[in-house]
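Only one protein chain is missing from this complex, and each of the others stays in its spot.
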Amino acid sequence: MTTRTTSGVRGGIGTSVRRPDGTPKVMGNFAYASDLWSEDMLWGATRRSPHAHARLTRLDIAPALAMNGVRAVLTQDDVQGKPTFGQEEQDQPVFCDNTAQYWGEPVAVVAADDEETARRAAAAIIVEWEPLTPLTDPEQAVEQGLSFREMRIRRGDENASGTIVVEGIYETATQDQAPLGTEAGFAIPDGGGGLDLYVTSQWIHVDHRQIVACLDMAPDSVRCHPAGIGGAFGSREDISLHIHVAMLALATGRPVKMVYDRTESFAGHVKRHPSRMWYRHEADESGMLVKVTARLLLDGGAYAHTSRAVLANAAFFTVGPYRCDSVVVDAAAAKTNNPPAGAMRGFGAVQTCFASESQMDLLAEKLGMDPLELRRKNALLAGDHMSTSGQIIEGSLPTREVIDAVEAIPLPDPLDDDDPRLLPGGTGLTSPRGSVVRGVGYAVGLKNLAFSEGFDDFAEARVVMTAAGVEVHTAAMEVGQGLVTVCQQIARTVLGTDQVAIVWDDTSQIGSAGSTSASRQTQMTGGAVHAAAVGLRDQILADYDGDELRDDGVYREGEQVATIDDVCSSGPVEHHVQFRHPETFPPDENGQGDVHAGFVVAAHRAVVDVDPELGLVRVVRVDTAQDVGTALNPQAITGQLEGGIMQGVGLAVMEELVINEGIILNPTFTDYLIPTFLDAPAVETRIVEAGDHWGPFGAKGIGESPTISSTPAIVAAIRAATGRPLSRVPVRPEDIVGI
Amino acid sequence: MNVTIKINGEDRAVDVAGAESLLTVLRNNLDLPGTKDACEQGECGSCSVVFDGDVVCSCLVMAVDADGSEVTTVEGLGTEDDLHPFQEAMLAEGGVQCGFCTPGVVIAGAHLLQENSQPSEIEIREALSGNICRCTGYGAILRAFETVARGDV
Partner (left out) sequence: MVEVNLAHHRPSQVISLRRVEALQEVTPSRIGAGATWARLEEGPYRGLAQAARTVGSPQIRAAGTIGGNVGTASPAGDGLPWIAAAEASIEVRSEARGTRVIPWRDFFVGVKRTSLEPDEIITAVLVPDDLPEHEEFAKVGVRNAMVISTVSCLVMRGDDGIRVALGSVAPTPIRATRAEEMINAESSLSDAALDEFARIVSQEVKPITDHRSTEGYRRHAAGVLARRLVERSVR
């Protein structure tokens, strides 16, 4: 239901009001976790495995302990509580104490008076290994029964067949979230055996649960606080340095600060699952999909993290936003000695969207049909059955509208400039204009919103009316996406005042907001804030028999009957909500069931200029039309769409962690390339507001869709320009040249 | 070794222990944490400062080599009541999301506008090609330049 409150309040929903943390950020005085400081703090550093797979044969911390300024050196022997942690499965030891399962696995940590000493001491620890042969082939791993999850989807008629058949094998390489802010943590012992922890995170409550278990401490004695974060994109969903820095603080009795450098950051957080997918699409002569068959293989790396959920996502989005009555999917997330994989924006849907959109283009070609016409013809709409799970799509799904809207965006003018910065190769002066060919490609992507498969997904918020204004309390993590702004807007609109402050509570002050992931926070924390604000407003109106709440008090039939001071005369008035979305259910053994809480669709169009002789690509434009439900903050939406597209550009043409025998060969910004200003396409965005059934004011989550179908649109455009059957991302120059 | 650096107009004396970078000294010794460390290799621009008139990566300047130099950090660009127009424009256009790249972007952006008050889009892209942003996709930052060039801040 789309509800817009036209209370006329300043900074309410539907406006592009500025974010409240913007001024400190532009001035450089916003406190990120890596900026936290206290005079008596120590610095932490980590010693890691240089092998992807090796037996630890000797660990001698004495040389480090002997160094001047070193205050503690800790290993697995110092873990008081549960020896392992993990979000879905607690399978990773706090420190490696037996066998390293991935390159960079932590072995020990040091606390010292200064950063330099801490790093030198970590390097001085004697660590000896017996290298073992790493298992790096996910296919082999699954054959040996080493997987985090295997699942199957069977819907419709397994024996159905279509006369038009296209098959393909698709691969996606390992992408890294590469947030600019690296992992950082600050742990402060409270003098009474407890601890306050400030860590870059996406979900402080799930961190807290794991930390408390490993430290063997009472939940109340450890408080995880939201801290300033320099981006996340999935990398902060799992524990990195949290337990380590906490242990160092408790062992030394001093505050301890730990910040990963860039290489360590690459080693120290989970990545997007690389994948290999075999697909067969079968359609009838008119282009209607009859059956899709797929085998999906994701490489989960060494530990479970969130592989179970990522695999499910990949599998359920095998077909994409299309109707298909017969679907056969077998999917596995392998356990290997490759770097651990986990959440990254798109969460499994990125991989299968690349494959399925590539297939749709192949199908269109075989049918002699326009690629968009094929997509419109098969478009999944509200009220249809999800092709994989069979779930009926409730709420909105404006698939045809987003396709139409993106197609309607005027194409850019043909290339008519010799400025090298507008040509492939840029200032590298590689490509004369005459060598350049332009191509256009489209893709459409489907994603679920919030958590699925019966997970008890909720978010808490507490809204408080004080004489000085409204406070919104939440433990949700603001990672840059603008949740802080949207929560203010929602509260303002409901309560009729622009005096709204967001208060970031810690784990002891409020319950979980759930993760900042799965495109869920606007709907979940926003939903909780909305419900709490509505509850608060209704309570106050009832107390004074009023019918309207304004910024100066309660009104009845246009007359003021109480001031805010009256309302708060006995103290602040508050309302607390634990918000849940419509129930989801675990799938049955064939992947059938009401697995998801909601859906969102987006379409992308890419225009590329290619120098086919050198295989160099300039992504000229990526346009999008996205289903947003209701636009709570149009400018913030544009920011997410443009930012997500840029990560899709990265996966399409340049981002890849090169991994050899489990070791990352390019764990630096020198060689892990993310798009710069000179690589970034222009972007035109259109939003489609079709409302939805459970988010605040009908809003939907928007963060992941931009990263999902942007990549296949770009690859489709490169295929159009070159005629090359590209089946892997990122596309490399040698792939285009055909060498 | 004692060095004196004029930072944001003020002479600051600091005892530098070894070969650490200007970035480290700004953040750890001089209580100027606005300049950010995201790669320590000169590959992201988050540590950008103005150094004797040029925008450089402070992670690649040895602090002792800054003795007698003039440095402007993000803290020196404007005050809360008197932001630099480009800082104001970044706020107006949504050019700030996580904000980690923002100090480097506003330093590079303010410097560009000082040299060229009406840069074309492609000139902006090249001038800021050393500043990586992972959140915004660059569009809002470009719009911030347009806003300043139009005089709308």
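Every chain is named by a letter (A and B) in the order it is written, and numbering of its residues begins at 1.
Heads up, the rule we're going with is that a residue touches a chain if its C-beta (ideal position, glycine included) is under 8 Å from a C-beta of that chain, and two chains touch if they have at least 3 such contacts.
Small disclaimer: the values here were computed from a predicted structure and weren't measured.
Peer 1: Write out, one label after another, the shown chains that touch the chain missing from the document.
Peer 2: Result: the unshown chain touches A, B.
Peer 1: If the hidden chain were put back, which of A:F85, A:Y102, A:Y170 or A:F677 would touch it?
Peer 2: Within the whole complex, the residue contacting the unshown chain is A:F677.
Peer 1: Decide which residue listed in A:M288, A:L614 or A:A682 touches the omitted chain of the complex.
Peer 2: With A:M288, A:L614 or A:A682 as choices, the missing chain is touched by A:L614.
Peer 1: Go through chain A and note every residue touching the omitted chain.
Peer 2: The missing chain touches chain A at positions 116, 119-120, 263, 421, 425-430, 432, 613-616, 618, 653-654, 658, 660, 665-666, 669-671, 673, 675-679, 732-734, 737, 739.
Peer 1: If the hidden chain were put back, which residues of chain B would touch it?
Peer 2: Counting only chain B, the missing chain is touched by 18-21, 40-43, 45, 48, 51, 54-57, 59-62, 64-65, 108, 126-131.
Operating definition for what follows: only the chains that are shown with their structure count from here on.
Peer 1: Based only on mean CA positions, could you tell me how far chain A sits from chain B in angstrom?
Peer 2: 28
Peer 1: Which residues of chain B touch chain A in the complex?
Peer 2: Going through chain B, the ones touching chain A are 27-28, 32-41, 43-44, 46, 73-75, 77-80, 83, 87, 90-94, 96-103, 106, 122, 124-126, 128-140.
Peer 1: Which stretch or stretches of chain A touch chain B in the complex?
Peer 2: The contact residues of chain A facing chain B are 16, 18-19, 21-23, 25-30, 32, 34-35, 37, 115, 178-182, 229-231, 233, 259, 261-262, 419, 421-422, 427, 479-482, 635-636, 638-639, 641-647, 668-670, 674, 676-678, 680, 682-683.
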